[in-house]
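Heads up, this is only part of the complex; the chains shown haven't been moved.
By written order: A, B and C. Residues from 1 in each chain.
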Amino acid sequence: MEPILSARALNKRYGRVTALDNCDFDLMPGEILAVIGDNGAGKSSLIKALSGAIRPDSGDIFLEGQKIEFSSPIDARLAGVETVYQTLAMSPALSIADNMFMGREIRKPGFMGKVLRQLDRPAMERIAREKLSELGLMTIQNINQAVETLSGGQRQGVAVARAAAFGSKVIILDEPTAALGVKESRRVLDLIQDVRARGIPIILISHNMPHVFEVANRIHVHRLGRRLCVIDPKDYTMSDAVAFMTGAKSAPGAAMAA
Amino acid sequence: QDVSACLITKADTNPFFVKMKEGAEAKAAELGVTLKSYAGKIDGDHETQVAAIETCIADGAKGILITASDTSAIVQSVQQARDAGLVVIALDTPLTPIDAADATFATDNFLAGELIGKWAAAKMGAEAANAKIAMLDLAVSQPSVDVLRDQGFLTGFGIDVADPNKWGDETDPRIVGHDVTAGNEEGGRKAMENLLAKDPMINLVYTINEPSAAGAYEALKSIGRENDVTIVSVDGGCPGVANVKDGVIGATSQQYPLQMAALGVEAIKAWADSGAKPEPTPGKDFFDTGVKLVTDTPADGVESIDSAEGTNLCWG
Amino acid sequence: MSNPSEAEQGLTRRSESIASFDHQMTLLSRVQHALHSNPALVPLIVLVFSVIVFGALLGTKFFSSFAMTLILQQVAIVGIVGAAQSLVILTAGIDLSVGAIMVLSSVIMGQFTFRLGMPPAVAIACGLVVGTFIGFVNGWLIARVKLPPFIVTLGIWQIALATNFLYSGNETIRAQEIETQAPLLQFFGKSFTLGGAVFTYGVIFFIVLVLVLAYVLRHTAWGRHVYAVGDDPDAAALSGVNTKRILISVYMLSGLICAFAGWVLIGRIGSVSPTSGQSANIESITAVVIGGISLFGGRGSIMGMFFGALIVGVFSLGLRLMGADAQWTYLLIGALIIAAVAIDQWIRKVSA
């Protein structure tokens, strides 16, 4: 099987800091691929390179076998790659609905929408409310609240809901449950499985090993800016995975081919 | 009956206009006229002047005294005021066309420039052919006083001015360059330094007014050339005349803003009382309040007064 | 496939109702809420308050329809430029070149008609195009070359102003000539009377412009994107806004509006003068900031700017009518600007 999204020999340096060091990457169709690694290992840098948010210094990226060069996250989105960044990428002063539909607003039908290009606020608010309810984010009292007035977890929930609602080819989630409560985390995990069931592959970065081992089909272990190995969660224990990523155990050579 | 009048000056950051205002206020108090005064933010700010004219109309004033920042741009508003039954008198700067105002009390700025130009030429004698002249003007927007004084000076000195409606298009090699001063000491010094860097042997400096002359002098002093350069200027303010006396400025053309203002207030009073409008100076289309050359080294063929007499007549 | 952890077993019987707190909507909380959802309300209150104070002090001199419409006429230019400035400031930029674009456009409209002999309509179109083009240069340098807006527009300000002086030869085109030969240039100076109040077309243009922009900013995707770019440009880019295109379009629109301001300016002063508009940039920024738009971008509404411009207009006319002399007027306007914003801040705090 061909990988749907893959990368070869990506490099990215920030001044004296090396974030990506000849990093390879492969995402297979229909799978949930977890990316794990220490803080600062370069996981976020990797997915930023994949989603067009940064330009790697060198290396190639392929989507469905085609070499691509996203010059901005918009290109990636247009190609169907939807991302929740670790920083969430929301406009703090705008409302929840505005943020969810940023860049793909719904216009009113008929004259008002076509000629006067008026937004269909009721529709956008209704959909936003639905998506949030699906995630169980029910302490949000006012859908027109500015995002900056949300709690940390509520904000993250909004970002995840946005990606899940719109991703068509690949969904990338950078620590989507970090600030979420038990209930909301569970919903996100359920949602991830739902999305995969729709046939859309997912990249999940997480530090939460139980979550990773629960949902992932394969685990990409990232260490010091490169892919150390790819393991199957059925073949290894959480303890092994942590040992690989912290360098306590050396990586299984054969796993690279997986 | 209660007569109220407005005085609108270009910008009251310039002592010239402040003295004009004081003159007008003194005269108004004497005649029992209520005077309100307005000014633009900077020289050239005619929008604020338009707003001021409108305010005067709303306020029910009998007449307006105005020194226009843009002599043509203001005309429509002036017309509006005249239509509303006010008498409008231009002070210091004639409007374009001059009959846009009911009367004009002004200095002949071209003549003021011409006087210092002639004096400088006479003073230098044969050397005038080798003069190296620095021209310190007001602003790149070239308001009309700026142009009139500059071109008057060059005409008086005997230099072809090309288009008399703008400065800077002359080709005479004796002109080292034009620079702008904003009419203050700081600008005067900087402009002088710039031109000195271009040619350190400058020996004649025209300045738009006396503060910029003082600044130019500081620049010359800092390189020890203050004694072999002649500075000429226009205005005749008291510090300027004192600078003539001290030898900082060679000669300056003195104008009489207090008189303009006093005459203006009298005219409005007269008009309110009897409906009479003032008559212009015979042979000119405005009432010339006169200009005199002040210098302590008079030159042949140019009429002048000395600094002592200048001090008696000076305005601030 | 699902393999919930120990903790999550507690979720099985969770209730599904939407959590809700008690809401007592008192009058006060209604007012507070109104103030929160309409940031422009605060400058409006300040405006009404200052009209009342000056009215009480000056009586009918101030409360005449002449004086009231005069204020509108006097703020129309600053207000139109302020509308352009608002757009730019909402993107966290600043446009120092607004005044220069305005005056250069008006000079082009005038000179193309009189020097080049173009039909006035064509000359006006040229002026509008030039204004938009200068805006495009601003936007391109800011969005593409990524230079700070302050520096770009400072540079363009100087360039446009110098071009204006060089091209016009510092010549003013007189009102009489325009009136007889190209009255279209003075179009916005025409006026009609409505119950004793005189409205110039320029004033109408100003009001319509503000309403249209308020609609666009609030109810179209483009408007929301303008806010997003000003709020956090990185976040906006990551969440799918073409920030570069938004920035360039904002500066182009700003240039176009300023060019219109140049046309309105001809109507107001009758003539075409290259020395106009020297303080339009600082005055428009003042109106914007008094109107409650944040200089850091992304917050505020254009209606606020509208009231902000009127506040300044009311203060200036009121003080002039009270006979304060020029320096005292400046001093008091300085104090009142601070006071207006302080009151605004105070109302927001009380209602927070």
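The rule we apply is simple: a residue touches a chain if its C-beta (ideal position, glycine included) is under 8 Å from a C-beta of that chain, and two chains touch if they have at least 3 such contacts.
The model shown is predicted, which means the values in this text are computed figures rather than measured ones.
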Protein chain multiplicities, whole structure file: A x2, B x1, C x2
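In the analysis below, only the chains that are shown with their structure count from here on.
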For chain A paired with chain B, centre-to-centre distance based on mean C-alpha positions, whole Å: 72
Inter-chain centre distance, chain B versus chain C - centres from mean C-alpha coordinates, in Å: 37
Whole-Å gap between the CA centroids of chain A and chain C: 40
In the complex, chain C residues that touch chain A: 1-5, 7-8, 10-11, 14, 17-21, 215, 219-222, 224-225, 227-228, 231-232, 234-242, 298-299
Chain A - residues contacting chain C, complex: 53, 72-74, 77, 83, 85, 87-94, 98-99, 102-105, 107, 116-119, 121, 133, 138-139, 141, 162, 182-183, 186, 189-190, 193, 210, 214-215
Contact set on chain B toward chain C in their complex: 9, 12, 21, 36-39, 41-42, 44-47, 50-52, 54-55, 58-60, 69-77, 79, 96-97, 140-143, 147, 163, 165-166
